[in-house]
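Okay, so here's the structure we're looking at.
What you see is the complex with one protein chain gone and the rest in place.
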Amino acid sequence: MQIFPFVVVAWILGVGLYGVVTSRHLVHQIICLIVVQSSTYVLLLGVGYVTGAVAPYYFDVPNHTPAVDPVVQACTLTDVVVEAAVTALLLAFAIQAYKRFGTLDPQELAELKG
Amino acid sequence: MTPGQRRWIFVAGGLGLLAFYLWGLSGLPGFGNYPGPYGPAILRVAVAQTNATGVVSAINFDYRGFDTVGEEFILFVAATGVATVLRMLRGERERPALDEAAGRDVPATSSAVRMVALLFTGPVVLAGWWLASHAQTNPSGGFQGGILLATAFILVYLSGEFLVFKRLSPADLTDVVEAAGAGGYAAIGVAAVAMSLPYLTDFLPLGQVPGAVSSSGTIALISFFVGIEVAASFILIIGELLEQTLLIRQEG
Partner (left out) sequence: MTTLAAVQTPYTVPTAMMDILQITLLVLVAAGATAVVLIRAHVRQVLMLSIYGVLLAVLFLAFQAPDVTLSELVVGAVALPIIVLLTLAKVRKREQ
């Protein structure tokens, strides 16, 4: 349990990168990019975890109860929303590439010119 | 470069990445033994200093408010980028909106979908609004509430026609609301500067009870602005994509 979450992070990263590299369709590539991004969320939350602690919300728990690290949670939370918008931008580029070149195969797109 | 060669280069690069990752992993103190000084230091003083029981939102909008301004502007720029990239190109023409409603050759939406979407629109709006206004008490905040509000508009599209969606969220109004959200956040920071405090200092009265809706000063206000900005961004993005799918078509 000491290193298992980080092993899973490395696995998700590797699998996502494999999908990006060997993909034949731009939309499939973008979805694999989403998987790669999600591995970083798991990594951030795994680093800040404290065994036996509660969530950092003191609404109904007495003050100064040991809690998990709130800073990494703040980073991850804005990250999730912002990367969805960036993915939408990437998909807009994919639509325009299809309109322009007629194909969504990244290996064919690399050879087209102008 | 053949796919086989590509695969070998990927394996070589992946092994290098794995080596660096294992080297970094050996310096970590293990899962669950977070030692760092930053987290416990903030937890010790957060509730007393900001009167907010939601420490994560206090960090997002007060202690590290400057980072969140940056993230929000990334969102703003991404939504603007989608609207710019998906503009009508030369050689395309927009189908008149009436034509879209009458001559669609797709099967009609089932009544079950329309009924469920109609029933859920009200509660989703309520839930999104509640989340966006309670950042300082519970696990909630502007980002989550904003996306839920955008989902409510998608439910409107599902329960009716695309025209209703366009009428309820005209492009001009969405642009204005998005800009108001982003600008409002920056303006709160500038208002602090106008009182000769550092940028984005929490200058509003902090309230009596920690964790009430009216406590914690600017955190609640900033969370509201972020909520409407995120909602407007996503409505804009999805509206653009829907327009592309339904209205715009190639000449000839």
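Chains here go by letter, A and B, matching the order in which they are written, and residues are numbered from 1 within each.
Here is the rule we go by: contacts are C-beta pairs under 8 Å (C-beta built on N, C-alpha and C of every residue); 3 or more make two chains touch, one makes a residue touch a chain.
If you're wondering where the values come from, they're calculated on a predicted model, not measured in any experiment.
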{"item": "Candidate in contact with the missing chain, chosen from B:Q49, B:T80 or B:Q244", "value": "B:Q244"}
{"item": "Residues from chain A at the interface with the omitted partner, ascending", "value": "1, 4-5, 8, 11-12, 15-16, 18-19, 24-25, 27-28, 30-32, 34-35, 38-39, 41-42, 45-46, 49-55, 57, 60-62, 65-68, 73, 76-77, 80-81, 84, 87-88, 91, 94-95, 98-99, 104"}
{"item": "Residues in chain B touching the chain absent from view", "value": "40, 54, 56-57, 131, 139-141, 143-144, 147-148, 150-151, 154, 234, 237-238, 241-242, 244-245, 250"}
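The rule we apply is simple: only the chains that are shown with their structure count from here on.
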{"item": "Averaged-CA centre spacing for the pair chain B and chain A, given as whole angstrom", "value": "15"}
{"item": "Partner chain A, residues of chain B touching it in the complex", "value": "3, 6-7, 10, 14, 18, 21, 25, 28, 30-34, 36, 38-39, 42-44, 46-47, 53-57, 59-60, 64, 67-68, 71, 74-75, 78-79, 81-82, 85-86, 89, 137-139, 141, 143-144, 146-147, 210-211, 230, 233-234, 237, 240-241, 244, 250"}
{"item": "Residues on chain A engaged by chain B in the complex (per definition of touch)", "value": "1-6, 10, 14, 17-18, 21-22, 46-51, 55-59, 63-64, 67-75, 77-82, 84-86, 88-89, 91-93, 95-96, 99, 107"}
